[in-house]
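For this depiction, one protein chain was excluded, whereas all remaining protein chains were kept in their positions.
Going in written order, the chains are labelled A, B and C, and every chain counts its residues from 1.
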Amino acid sequence: MSANDRSREIGEFTAAPDDDMIVCRCEEVTKGEIRRAIHDGMFNAHEVRRFLRCGMGLCQGQTCARLVKAIVARELGVSQGELEDATGRAPARPIEMRIFASERGRDE
Amino acid sequence: MRITEHPILGASEERRTVTFTHDGAAYTGFEGEPIAAALKAAGIVIHRYTKKYHSPRGVFCAIGRCTDCVMVVNGQPNVRTCVTPLAEGMTVDTQHGAGGEDRQ
Amino acid sequence: MTRYDLIVVGAGPSGLSAAAEAAANGLKVAVFDENARPGGQLFKQIHKFFGSKEHKAKLRGYDIGTELLKEAQEQGVEVYLNAVVAGLYADKEIVVRLGEKVAHFKGDTVIIATGASENMLTFEGWTLPGVMGAGAAQTMMNINRVKPGERVLMLGSGNVGLVVGFQLLQAGCELVALVDAAPRVGGYGVHAAKVARTGVPFYLSHTIVKAEGTDRVTGVTIGEVDSKWQVIPGSEKRFDVDTICIAVGLSSSTQLLKMAGCELAERAAGAGYLPVCSDVGETSISGLYAAGDVSGIEEASSAMLEGRIAGISAAGKLGFAAQEAVTARLATLTTALEALHEGMFAPKNRGKSVDKTEEGYDVSTNLLKKGYLADEEITKYPGVKSVSGIHPVIECTQNIPCNPCQDSCPKKCITVGGNIVTLPVFDEKAGCIGCGQCIAACSGQAIFLVNEDIGDGLAAVTIPSEFLPLPEKGERGAALDRAGNVIGTAEVTDVKSVKSFDHTNLVTFTVPKELGMRARFWRKGAAI
Partner (left out) sequence: MSNVSDVIVIGAGIIGNATAYFLTKKGLKVTVLEKSEYIGNGGSSRNGGGVRQSGRHPAELPLVMYGVKNYWPTLSEELGTDVEYYQEGNLRLGKTPEHIKTLEGLTNSAAAGGLDVRMIDYDEARAICPYLSDEVIGASWCPTDGHANPLLATLAYYRAARRNGARFISGAEVVEIKKVAGRARKVVTTDGVYEADAIVLTAGLESNRILESVGLRVPMNPALLECLVTEDSPPLFYQMLGTAMADFYGHQSKHGSFVFGGTTGFEPYTTLGKTPPATSSSAPGTCRGIIKYFPILKDLKIVRTWAGWMDDCMDHIPVIDAPEEVPGLVIGCGFSGHGFGISPTAAVILSQLAVGENTVLDISKFKYDRFKVRT
């Protein structure tokens, strides 16, 4: 069966002692929630992120992206290299609307 | 907690002292140092309590990336205190959740 | 729109080097950095660097930063600080936050030198205030001049963990333990040894079980791990600490490269996604380069060379430098970079356990497992010879790219040779005069001067000291061995602080003769 087949058997979700560990510090998403989402069909960090918001907080996944990827890889039994990295999006740091709205050289 | 004499870096340079408040109480720090440094020197390590589980957070990366050290500064929430310079008269408050209730 | 020949993002070691190199070739260059001060991590690096003269070896990081900055400014590089590059867009355009506005700039070439950020790992209590990256602790103490904590546990025995661990001691913090889940010390043995000899215990094959505390860290429990990284029940140990530092590796900060649409790939399993680059650091997008840690984690010394390589390449690409000149310069820089890629810790050896040096000496398992060399094995190495009279004892036992000791000796007692990673050899016939230059020159603080018999049943030992307060002449304290155990009383007979030694003080003490080849640290207070 193709590795991309979402009906592929990855085993039942089984509770683990560290399931209540926070993984995404900004959005406070736990390891257990992430593991559950994977068993619900979210087979990569992008889908897990969109489903649970881990990596969507103020820091945009700067700390948790790698941690989430490692959990996904482990749960699916694949190497981390098979999973793509988080995307990079502007702004690299949070920037206020009023600052974004003021462009140097505009209306000056 | 301040390092006044250091075997490699020597004595700390003279810096201007400024006054700021933290949750209403007055403190002093050095002008231009990160807010987080002034707080640390004053023994304050809890910067915020999170939204979902109300758990305490402090300085984690100290270079403005992880955003864990954010506080309400001069009424604005989510200010990264590890990279925001301290200025005279700043109000620095523990952030609860997203903060910003007083933004308007 | 303002356009530059070269835009560099990141004013760290690679970015500044790239900018200086390009500007020296006539390019109009701007460097953007989000921080208030340039230098990236260099100004946090208060230790002396390894390498050779070309790598600015034996200079401290912040001095290299100052030099680089001066060079860039003299070459006319515009350095924008507090300038957050928010995005990298099509046509090599950047949007930068400058104060209360954003500005747009385009570069005919762009070099991304955004460095890396610290990896983290999770354990119970890891979100408590007091748990922080080792880099965070370093920033707090070396830049902000505030102690990150009073009692600290360090997780990670790579160079970052070891170096920051030592710097915590220098800042006056107590380092209660250095812990690593791996069974071997990951960083340079010399870095480990200088921490271990102060009495800091190493716990290899251990990990953090939990951080304790309700509002902040008040303690930590560690435990020994089995071959499957599971904690062995009953192996737990608890420490009172207020701070836990995490040094478990770095990840390249590739966000801007991803935004631009560069091709990224995993070069080795577990290495993370890195930009696919040519030999000179050019990414899959023509004219867009990656240099320094963003293109793969290495040391600051290699980052500087990678920056220069990208800088001269950009100059060649844009027609500012003639092809022959570019080729010649690249050859020099590449040779220097290759030298850093030699030795046991070379990128190619990552994840491998090297058991023998290139010369065939056994690598000390004590050093790898406990952080220090055992007394009985020390004379196996070519830098250590037990001879009469004053002589250097060079406790440098791993192939690392470093050779300042060779040039430091006015009597040519020390030879590293043409291959920079070769272990230094002590030549007892050359006639050591006990000047101590080698002690101050050794970035690893691995050279000592010993006179094993000065009469009266005593030996004299001179050690490098970078701690405060310095002892007084005549002061009696404790002599510690390489493991940090108190082995006797030591009386200070000389304290030498010379400007050219650059804050490495030479402390000479006497100990009973049988301790001359064992005593490697002096501690204030009684020998208990």
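Note that a contact is a pair of C-beta atoms (placed from the backbone, for glycine too) under 8 Å apart; a residue touches a chain by one contact, two chains touch by 3 or more.
Just so we're clear, the structure is a prediction, and the values are computed from it rather than from any experiment.
A.B. asks: For the chain that is not shown, enumerate the shown chains it touches in the whole assembly.
C.D. replies: A, B, C
A.B. asks: Considering the whole complex, which of C:18, C:59 or C:102 touches the chain not shown?
C.D. replies: Answering carefully, the residue with contact to the hidden chain is C:102.
A.B. asks: Per the definition of touch given earlier, which of C:71, C:93 or C:215 contacts the omitted chain?
C.D. replies: Of these options, the touching residue for the absent chain is C:93.
A.B. asks: Please identify, in ascending order, the residues of chain C that touch the omitted chain?
C.D. replies: Residues of chain C in contact with the hidden chain: 87, 89-90, 93, 95, 102, 104, 259, 261.
A.B. asks: When the complex is taken as a whole, what residues of chain A touch the one chain not shown?
C.D. replies: On the side of chain A, residues 1-7, 40-44, 46-47, 50-51, 53, 56-58, 60, 84, 89-91, 94-98, 100-103 touch the unshown chain.
A.B. asks: Going by the touch rule given at the top, which residues of chain B touch the chain that is not shown?
C.D. replies: 51, 76-78, 97-98, 100-101, 103-104
As a working rule, only the chains that are shown with their structure count from here on.
A.B. asks: Of the chain pairs A-B and B-C, which one is connected by the greater count of C-beta contacts?
C.D. replies: Taking the two pairs in turn, the one with more contacts turns out to be B-C.
A.B. asks: Centroid from C-alpha atoms only, then distance chain A to chain C, rounded to Å. What do you get?
C.D. replies: Chain centroid spacing, chain A to chain C, equals 32 Å.
A.B. asks: Chain C: which residues touch two or more other chains?
C.D. replies: Counting only residues that touch two or more other chains, chain C contributes 34, 117, 127.
A.B. asks: Return the residues of chain B touching two or more other chains; collapse runs of consecutive numbers into ranges.
C.D. replies: In chain B, the residues touching two or more other chains are 55, 57, 60-61, 64-65, 68.
A.B. asks: In the complex of these two chains, what residues of chain A are touching chain C?
C.D. replies: Spelled out, the residues of chain A in touch with chain C are 18, 21-23, 25, 31, 62-63, 66-67, 79-81, 84-85, 87-93, 95, 98-100, 102-105.
A.B. asks: Within the complex, which stretch of chain B touches chain A?
C.D. replies: Going by the criterion above, the answer is residues 50-53, 55, 57, 60-61, 64-68, 70, 78.
A.B. asks: Show me the residue ranges of chain C that touch chain B in the complex, using the header's touch definition.
C.D. replies: 34-36, 46, 60, 117-118, 127-133, 135-137, 139-142, 144-148, 150, 170-172, 215-216, 466-468, 503
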